[in-house]
Structures are given as C-alpha cells and as structure tokens.
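This is the structure I want to talk about, given as structure tokens.
Excluded from the complex is one protein chain; the other protein chains are retained at their positions.
The block that comes next holds chain A.
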Amino acid sequence: MAPSTKTKVSRNPDLIRGVGKYSRSQMYHKRGLWAIKAKNGGVFPRHDAKPAAAEPVVKPPKYYPADDVKKPLANKRKARPTKLRASITPGTVLIILSGRFKGKRVVFLKQLASGLLLVTGPFKINGVPLRRVNQAYVIATSTKVDIAGVNVEKFDDKYFAKEVAKKNKKGEGEFFEAEKDEKKTLPAAKKEDQQGVDAVLLKSIECVPDLKTYLSARFSLMSGMKPHELVF
C-alpha cells in the first residue's frame, strides 16, 4: 500500500500569526492524545530504537589528505528543452534565417529533446530535408499546414548524430586508394524516412491553393520592406 503523504493541516487556526485559537489543553483534547494514551494503558506509546544492522568492519584508511578537500556544490539543475514560442505549433510554416537554406519556407514538425526544431521542406518542394533548426534562427509565419497523419515518433536527436568514422589501419599504398573511394552517400533508410513523412505532407499541402508555390519560393526582403513593420 503506497504511503499517502497528506500535507499536515493544523487543527489550530491562527487568530493572528503566532497566536492560535486553542490553548494547549484544548489542543491536547483535539488531537486525541487522551485516546492514544487510553489505548496504550495510560502511557503514551514508546517505540524502542530498532537494533542497528551489524555494520561491516571498516579498516581505518591509510591515507588522509593533508588539507581539507573541498566538496563541489551539488548541481541540481535539470536540462530542459528551450521553451517553444507560442507562435510555433506543429504544422506552422517557418522561414529559416541563416545557413544553407536561408530564406526557405519550411514546415515545422516537432520540437526535439535538445530544444531544436524538427523541420522538413518537404524535400520535393524546396529541397530542405528532415533537418534540425534552432528556434532563434527561424521566423514563424501565421500559415499552418495540416500535419495530422504524419508520424514523427521515430525522429530524435540521435537520428541526426554524425556517424563516427571507423579508424582503419591501412598500409601506405592502400591509404591513398581508400580515401578516394569513401564518398558520403545518404543511407537508403534516411531517404525512405524522408519520403514517408513527405508523402503525407504533400497531400495536405496540395489541398490548399498556392501553398505549394509558396513553400517552394524563398523569402527575401525587397527594397522598401521594413522587417519591424512586417506581419509574418
């Protein structure tokens, strides 16, 4: 049976802070101490200390540090993902502000445990694959895409981790040949994941008129456009 820890409520309400309504003898009666005593034959029940378990014999240490060793302070911080802006909800169209895909309009899928946003082009529309993006480098527009039916459960930060290159011991002759052969090709599994996610998205995008051309076009500031006056 799970112990239920209820917050202890005092039976002695405060008249003012520090002054209770009931006196000591009244509280004695209220708490039922008389009943506990009566149950125990006139004496308040007393529990003897439990016999301590036999401690294993510990040898005194041979070495004591000369100076007091400082203990580092305990760190009780918990890592939490960055707080997601209210304007960013699954299915929002985001504008990426920097990096290789700057200016691209992209669909937001979910926030990963590291705080980064999982995002996809979709790839067929604008060439942006399943990718992670930092929230600070993104503008959220008010355009939403329906992403019901897109399964993003399997994507997490580990999926995007770089593959550790295996260290191969090779002779000098083989060394130069091997370097030429190593080409980074995207594993077929990742291509399938991309197509799986995009297939569902494309259907919902094509339902909305002009959304496809909107997503394939890049965002840019034209002459005379003032970002502080734009409504996204």
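Everything below uses one rule, namely that contacts are C-beta pairs under 8 Å (C-beta built on N, C-alpha and C of every residue); 3 or more make two chains touch, one makes a residue touch a chain; residues count from 1.
Everything that follows uses one rule, which is that contacts and distances are computed from a predicted model.
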Exercise for the section: Select, from "Joining chain of multimeric IgA and IgM", "DNA replication complex GINS protein PSF3", "TATA-box-binding protein" or "Ribosomal protein L35A", the UniProt-recorded name of the complex's unshown chain. Expected result: "Ribosomal protein L35A"
Handout entry: Option touching the unshown chain, where A:43, A:58, A:74 or A:136 are the choices
Key = A:136
Handout entry: Contact set of chain A toward the excluded chain (per top definition)
Key = 85, 87, 97-98, 136-140, 221, 224, 226-229, 232
